[in-house]
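A short worksheet on the structure shown next.
Note that this is a trimmed complex: some chains were dropped, and none of the rest were shifted.
Chain IDs A and B follow the sequence of writing; residue 1 opens each chain.
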């Protein structure tokens, strides 16, 4: 099978892809056809089934893995697959991992790094909170490693949540070295835990969409509840410290209008907010510039409220 | 002893009052003196101790109950007590309840009414959540009954939290009758619980100030955690329902910039937000117009962003 990123105009393609989207339509002449979005871990490809009632097109649905045969044309500057045959693939014929966009970095390597930071936390209460999830809870660990950090913007791939978390922790390491008022233990703990609520806010790949709890509660309050669950299991956890840790998570979006019900009131909360926001913005730029390999202006970007371009040097 | 609201110019006063504030100062001539704020449940009175080192002035501190002797003058339109003697009162000489501003309505009567609404909740899971606190937790009940709903604005008196909660529930009763899309059980439950976090956000009278948790976490998230504590104890509580209840509490301020990390996404959350906000505004007006018995314009009010006056009819 060919990876989507390697497919070229005028090729014939045969392979199993994830059917990410399916929408039935009709031509002006009243002929029905199907619009597809095919996906593997290297990207997505538009497909058209111009004759959905032909013998070669078996039943299939959104989120099925399908075996397709077709020809690639170029339409309005984008590749498009005119699909002639479709067959639902059986479990075993494919490895789901091949169909999810995934961090380019080693997930296990990054996790090792994260564990290294955890081992630096000297305050035993704080370290126990982190270990509650990141060392002792296998289901959480598996989920966290494979999760994305977002639905559409930065780090929207498997491993993205881990990659973002590690980046934030590293920036906090810099901050803790540069600004002595910051307590390294609290800063590391809150950095490591700041987005754990995302494991419940977004469903897993290939779905990667907001859960009911994500819509109703949001990852910030979910995260606070998860921290509370850990704290409850740790005898003697100082109340004030628990509140400070929860505060850092509550306030990490920095502004009420960004969904933090409290503005940062502790130095560590201020620092965490900067680390989270700076990593999100710089990673988003990294992904934007990777996607469009051009020195030209890329057009108005809503997140940055500016036109963007790569630097000339 | 005379209640503060009954004290008049040119009287001599002797009685026990709560020393709400104490600030030492010095006249231009270098003579030290003390500024006091005296309080009982009917109001506050400014005091001056022009000779704090005289024999008649014993040691005393802010938040002490003190036995004072002095003369009342009028200074710049306000009454002021020139204090000649001060003595710290002993426990037993006074009843603390006489020194806290308190709801004018019967606290037990209001609580009975609230219990009546609780008994109307048909969904057994939701009713159990409410009963967890309002029926079974004596410490919570005592605290809730005596609490204020705010530090400075509306319902800033003992019983104020109960009075506000009951008003909100009653308005929700009206809403549930008028708009059939609203689920009465969820609306009552979230109305009754919407401000339970305030029992931990504000300390008790006479202090009535923000707690550490109030500053760091806030009553909205505290309330969600308290609901979570109850839900955890109720076997079989439907997850979706728990999220919906938490959402109503999370969203009851209606806007992100007012501290709700989520906007209302359920009809009951929309209704609760209106009931909470309308009661707060109309009760604030009630307190403003009670305090100034005048048909004149009262001056710009920051909360209402308007000058205010009583209606002529």
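Quick notes on this structure:
Going forward, contacts are C-beta pairs under 8 Å (C-beta built on N, C-alpha and C of every residue); 3 or more make two chains touch, one makes a residue touch a chain.
Just so we're clear, the structure is a prediction, and the values are computed from it rather than from any experiment.
Note on stoichiometry: the full complex in this file contains 6 copies of its one protein sequence, with 2 placed in the shown coordinates.
Please note the rule applied: only the chains that are shown with their structure count from here on.
The mean-CA centres of chain A and chain B are about 44 angstrom from one another, to the nearest whole unit.
On the chain A side of its complex with chain B, the touching residues are 212-213, 215-218, 220-221, 224-225, 228, 240, 243-244, 246-247, 250, 256-262, 265-266.
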